[in-house]
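Shown here: the complex without one of its protein chains, the others still in place.
Coming up: chain A.
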Amino acid sequence: MQALRQAIRPRIFPLFVRHYSSALPSAKLNIPTDFSTTPILAHAASALPDSLSLGPSPRTTRQNLYQSINSALSYALRTDESVIVFGEDVAFGGVFRCSGGLAAEFGTERVFNTPLSEQGIAGFAIGAAAQGLKPVAEIQFADYVYPAFDQLVNEAAKYRYREGSLGRSAGGLVVRMPCGGVGHGGLYHTQSPESLFTHIPGLIVVVPRSPIQAKGLLLTAILKSKDPVLFMEPKTLYRATVEHVPEEPYFLPLSKAEILHTGTDLTVISYGAPLYKCMSAIETAEQQLGASVELIDLRTIYPWDRETVMESVKKTGRCMVVHESMVNAGVGAEVAAAIQNDVFLHLEAPVRRVAGWSTHTGLEFETFNLPDVARIYDAIKQTIEY
């Protein structure tokens, strides 16, 4: 939180200093995530997920999310001279330190600041991509992506389609943006606008949950994907999540979900920061209710991995979707609708959505607005008992 306060100072100052409470002494469910023990993170090199397809005993470094993003950017810049990295305040390392040291290592021709204009950043990136570069553009906060909405929706997403047989596209493009709640971001440092982009054919929307995921998914987005990728980074995880990240490059597939925890009675589908709260709620539910709950990380929000989700729901017969952004027309709406369409006969309870309420992300209300462990736990309980 200290990091965020420092980070956003250039944008919204003066920022008054205040103290934030953690948990109520009486709380049994809404206890802050202990990132040092959560089973979601690889706390030892031996705990690396098999999905990374690495050789035997890979060398690892303990890194947090911003450091793993930095190492992905560094590797991409080193291996492909068509990669460039830019945005507001990127050259000195970025307000979240994701691009630290890159300008010094790779030169200001390839890592540079732009004027403060999101439509300019997106438009510039699209032109560079259409001419064969692999631009990695940064929007300082997802809350400020809207000035670039026209460029992303009408231009980046439709470039390949309208070029037809000519084959030019904005496929080299990656747009990174910090998103989601961090406790005190108020209206414009909290938003999760992913569902606005999942409604846009031609864009790939990715939300990583951890340092390992971020590095592998970002490397795929930059070096492998031929489609424009919006890479939305939960800023609350930048420093909080630390794990053993393989030093050698690896590529995680896009549009592929991952089962984080297997179960037989209920499927919980989520992505990004709420996964940690889902895991806490599931641990409690398994202890207290004796339920066996499966947890799926979508990772790519669009085009999403229907097969993994449907197979899981076929098995469990019950499911729920959890995300921070507003429930109405959110990612959960699409996932829930697809589930009832594809595996209707397997369902034994309504598909539940636990998400932000249909309101704005007001400063003092975040605890009550975004899904917490209590709401997720309660939804698990109700769905199991339905």
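The rule is short, and it goes like this: contacts are C-beta pairs under 8 Å (C-beta built on N, C-alpha and C of every residue); 3 or more make two chains touch, one makes a residue touch a chain; residues count from 1.
The rule we apply is simple: contacts and distances are computed from a predicted model.
> According to UniProt, what is the chain that's been left out of this complex called? Choose from "2-oxoisovalerate dehydrogenase subunit alpha", "Cell division control protein", "Light-independent protochlorophyllide reductase subunit B" or "Cyclin CCL1".
In UniProt, the chain that is not shown appears as "2-oxoisovalerate dehydrogenase subunit alpha".
> Among A:25, A:55, A:167 or A:290, which one touches the chain that has been omitted from the display?
The missing chain is touched by A:167.
> Decide which residue listed in A:41, A:111, A:126 or A:230 touches the omitted chain of the complex.
A:126
> Just checking the interface: what residues of chain A touch the absent partner chain?
Per the touch rule, chain A residues meeting the hidden chain are 81-82, 84, 109-110, 112, 114-115, 117, 119-133, 135, 147, 150-151, 154-155, 158, 160-169, 171, 201-202, 204, 226-227, 255, 303, 306-307.
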